[in-house]
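In what follows, a single structure is set out as structure tokens and then discussed.
The complex appears here without one of its protein chains, the remainder shown in place.
Our next item is subunit A:
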Amino acid sequence: MTPPQRQRRYPREEPPPKPTPAPAKEKEGDGKQPERLYVVAGSDDGERADLDLVTLIVANAEPPPSATPEQTALLRLTITPLSVAELSAYLNLPYSVMTVLITEMLTAQLVTARAPIVRQALPDRSLLEAVMHGLQRL
């Protein structure tokens, strides 16, 4: 029996431009959470912080009296570091809404972001070795 055949591809000359997720425009009655998302995220006009799925977020302080319920929830979750992806999962908010909420909180200095280690053209061997050691202990 012969498997189907694929044709190899090669790196593009220029990497595709970084996608910027289009802000979800609210439409009456669309989706499961109409209108609500906009309220949670506040103004969507501003710049978003450069957040990754695995940027670790840490609360700077107890929720101030002025904090919104969403901010309070996020501050309680981030007493210890937690990734943006985990926050999105626990708070049941779409990733794009999560990044807007966190951007606001970073601006207000309610939380701190710990940037991820991303792939480099020349990978950091000691990092790869650390990951291997960690996996071996599983």
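Brief remarks follow.
Just so it is clear, a residue touches a chain if its C-beta (ideal position, glycine included) is under 8 Å from a C-beta of that chain, and two chains touch if they have at least 3 such contacts; residues count from 1.
One rule holds for everything that comes next: contacts and distances are computed from a predicted model.
Note on the omitted subunit: UniProt lists it as "ATP-binding protein", one of the names in "Glutamyl-tRNA(Gln) amidotransferase subunit A", "ABC transporter permease", "Two-component system, chemotaxis family, response regulator CheY" or "ATP-binding protein".
Counting the whole complex, the residues of subunit A in touch with the unshown chain are 1-12, 15-16, 18-22, 24-25, 27, 30-32, 51-56, 58, 69-70, 72-73, 76-77, 80-83, 85-86, 88-92, 94-96, 99, 114-119, 121-125, 127-136, 138.
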